[in-house]
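The complex is shown incomplete by one protein chain, all other protein chains being positioned as in the whole.
First chain written, first letter: the chains are A, B, C, D and E, and each begins at residue 1.
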Amino acid sequence: MKRLDLIFSERELQAILNTLENADVPGYTVMKHATGRGPERVVTEDMEFTGLGANAHVIVFCEQEIIDKMRDEIRSVLSYYGGVAYISEATPL
Amino acid sequence: MKRLDLIFSERELQAILNTLENADVPGYTVMKHATGRGPERVVTEDMEFTGLGANAHVIVFCEQEIIDKMRDEIRSVLSYYGGVAYISEATPL
Amino acid sequence: MKRLDLIFSERELQAILNTLENADVPGYTVMKHATGRGPERVVTEDMEFTGLGANAHVIVFCEQEIIDKMRDEIRSVLSYYGGVAYISEATPL
Amino acid sequence: MDLSLLLQNIFAPTVLFFFIGVIAVFCKSDLEIPAPLPKLFSLYLLLAIGFKGGIGIQESGILNNQVLLTLSAAILMSLLIPLLGFIILRLKFNVFNSAAIAASYGSISAVTFITAESFLASQNIGSDGFMVGALALMESPAILVGLLLVRFAGPKNRPESRKLHLSSILHESFLNGSVYLLITSLIIGFLTSLSNPSAVEKMYPFTHSIFYGVECFFLLDMGMVAAQRLPSLKKAGSFLIGFAILMPIFNSIIGVLVARSLSLDTGNAFLFVVLCASASYLAVPAAMRMTVPEARSSYYISTTLGLTFPFNIVLGIPLYMSLVNKFIPISTF
Amino acid sequence: MDLSLLLQNIFAPTVLFFFIGVIAVFCKSDLEIPAPLPKLFSLYLLLAIGFKGGIGIQESGILNNQVLLTLSAAILMSLLIPLLGFIILRLKFNVFNSAAIAASYGSISAVTFITAESFLASQNIGSDGFMVGALALMESPAILVGLLLVRFAGPKNRPESRKLHLSSILHESFLNGSVYLLITSLIIGFLTSLSNPSAVEKMYPFTHSIFYGVECFFLLDMGMVAAQRLPSLKKAGSFLIGFAILMPIFNSIIGVLVARSLSLDTGNAFLFVVLCASASYLAVPAAMRMTVPEARSSYYISTTLGLTFPFNIVLGIPLYMSLVNKFIPISTF
Partner (left out) sequence: MDLSLLLQNIFAPTVLFFFIGVIAVFCKSDLEIPAPLPKLFSLYLLLAIGFKGGIGIQESGILNNQVLLTLSAAILMSLLIPLLGFIILRLKFNVFNSAAIAASYGSISAVTFITAESFLASQNIGSDGFMVGALALMESPAILVGLLLVRFAGPKNRPESRKLHLSSILHESFLNGSVYLLITSLIIGFLTSLSNPSAVEKMYPFTHSIFYGVECFFLLDMGMVAAQRLPSLKKAGSFLIGFAILMPIFNSIIGVLVARSLSLDTGNAFLFVVLCASASYLAVPAAMRMTVPEARSSYYISTTLGLTFPFNIVLGIPLYMSLVNKFIPISTF
């Protein structure tokens, strides 16, 4: 099994979740209120109340095939709006 | 070293932490207010104030033996109440 | 690519972020309000409003070289103030 | 139903804020009241309702016969309704789901109650403080019945570790966070009013003056929550949708008959009926999620929050008022 | 500028709390108002401003000629200012950044508005409730213009999926969370005041009495936020820094001329000018982040929050008052 970590602006959350659902992921977890810095943007907690919002961290445990299915769509969202996506190995307990 | 990720309803948090303590984990980290979707349940932020609550994400860095010790008990909690548990490799810095 | 997970008291957050910036990490993500237990300290949510605060969980995706650059400094902060740091493998999506 | 009552209800700020919450979701506005702010409002409301209720009980004199009868009837209703609901629900659902949903309808919704109180006030109809006592007393018995139903009607092969011991049934029924906060705040209100009237005055701006505004703010959130439950309601099927509307009406009719037989006056009768008709989304789901994980939470939470709650807030309140007007003789002092 | 006005403004609790927020950051105090508390304050303020404004509009009689003229002028200004701003900004920035920044200055800052209102009150100068209507009406048009500028002046090679369809432009302009909450609360305030005056009274302690205190608390936070924007402002360069100060002054001058030509009295003219001069950090950034990700958010948010907002709160308000005193003839009743 794989673990997919996605971190991006919470404003794109719905778009990403739709992508996940379309690829039939078995489940996902969302942690909001993440902050951070990327190649160009700094996202800070004190700005969360403004129109910019904070980041969301989404974790998906799923098979490689599912990841392959949604790779292009996720990449397109992230490349346009910013954010990162990384895959690692994970074994069910 | 291993990294164990547990995600489940915050209502089972105390039971899971007791299991961890009984297995003598060196430590753990809890992140509450996680939301998500699993095979049957959707957990959303707007429902957090109701009696259902949100999810908790627990991370444990520990040796494989400790994981082996607590595997059955964690599985039994998660299979009954829902939630996921995944193991991956981790090296201390 | 590597994934670096750092968990420590939010009171050291600024020091750690400075270290990351000095090592020229491409980015990082911060999740605050984490609680947990380590070898000696218990950090609970109900104490967050007191002077002790909660933990921060910092995730960095970066190359091994960058990790090597900042290893000593991070270790020195964590060994003095407490906290954990683990490295794992991660592949960009 | 009396149309003018409906209009008067709908043009109250509470109900209007509820509507704009609903509309925000339907129009996909990105309006959001992030956690834990709804929790702040709900804790505040429970604390204030309890405190105000305690004062009310103290002022109306607790050992009054009418009071004791009303409170007993309230408890009885919260024992009876889950049993009736269970029988109906078993037609379609397993024991776990039936018990969990039935318990929700036996219990109450504090926000429905306070919206009803505001409605009463806008009609210049008085009611007695001890009705908050009825509110507080109807939560635990419903949970109790729900859990006992699971224990005795449920399959005997539940894993050993999940056996519902009486102690854990009682714990969930009485020490549930929202039940506990409501009841203890009520006791504090009672004691304070008895021993320390100047402290009641000092609490007044917090528990009374800003109460209505916070209620409106919370109803805005509740509107969003309710609207977001609708998709999962569709999945739940038409039986449950029908149940979520008809059960409150059915309960309100029983309620009105009981209120009549107790000779409650208009205001108290109305609140009694509202308590019977409303369903829980705080205490009961918390207890069921813990002890009966086999029940689908989306069933019991989506019906109460997504349908019964909005129905009661918007249509139920004027409907129950009409019922009361018809069946309860106007008290003459 | 009149020095005594400046001093009177600076010694208001709102501005003093803003200062201690700024100083906390400069002195590296670990004072922190964690999320989502600032969101709670900003939701509360929008709800209360809207509700109070709705009452004000109802009381001042909506179909009045002067009112309609003022509201139309407000809309016009929020369409015009982004166009002017865009032309200036294009000297240095690409279409995306220019449009996003320009839209922010066409829109308004509700907190600047209420600080100005408090200042007016401290000067014992009256103003009319319908000015909140102007506030509410100036948000959407500015977003609309900003997005239309991107659509028509922007590069034609945006990816298909990012085409700005009219429907999504309208959606962002009118259903943005803060726009939506402000406008719907205004409508509720209006309807309540019309149909249910006793409910207005019940809301009063929440929407009116504690308002000023919450405003102060929020300004403490805003002081910290503003001060934390300064480092990224330096990166933004001197053109943008100059723009963030001069554009509000420029807008205030247009505003004062328009107000004069509408024969607004002192109080309303002042608020009108403040609306023209203030810039948005809630609605516009939310819309731009969603639909124009090509714009650097640090540009539009750092200028409005880090420079224009503090400038307006501290120096702008007395400056605009002086302008109004000079250009608006004192109304004689």
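Assume a contact is a pair of C-beta atoms (placed from the backbone, for glycine too) under 8 Å apart; a residue touches a chain by one contact, two chains touch by 3 or more.
It should be emphasised that the depicted structure is a prediction, and the values quoted were computed from it without experimental measurement.
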item	value
Hidden-chain contact residue, picked from the options D:P155, D:G177, D:G242 or D:P329	D:G177
Touching residue (missing chain; options D:L7, D:L166 or D:L191)	D:L191
In subunit E, positions touching the absent partner	11-13, 16-17, 20, 23-24, 27-37, 40, 118, 122, 205, 209-210, 212-214, 216-217, 220
Absent-chain interface as seen on subunit C, which is shown	9, 11, 33, 40-42, 44-54, 76, 80-82
Positions on subunit D contacted by the hidden chain, ascending	35-36, 39-40, 43-44, 47, 51, 171, 175-178, 180-181, 184-185, 188, 191-192, 195-196, 198-199, 202-203, 205-207, 209-210, 286
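Everything below uses one rule, namely that only the chains that are shown with their structure count from here on.
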item	value
Interface composition of copies subunit B and subunit C: same or different, split at half	different
Whole-Å gap between the CA centroids of subunit A and subunit C	20
Intercentroid distance (Cα basis), subunit D paired with subunit C, Å	45
Whole-Å gap separating subunit B and subunit D, where each centre is the average of the chain's CA atoms	33
Residues of subunit D whose C-beta touches two or more other chains	30, 33-36
Subunit B: positions in contact with at least two other chains	31, 33, 45, 88-89
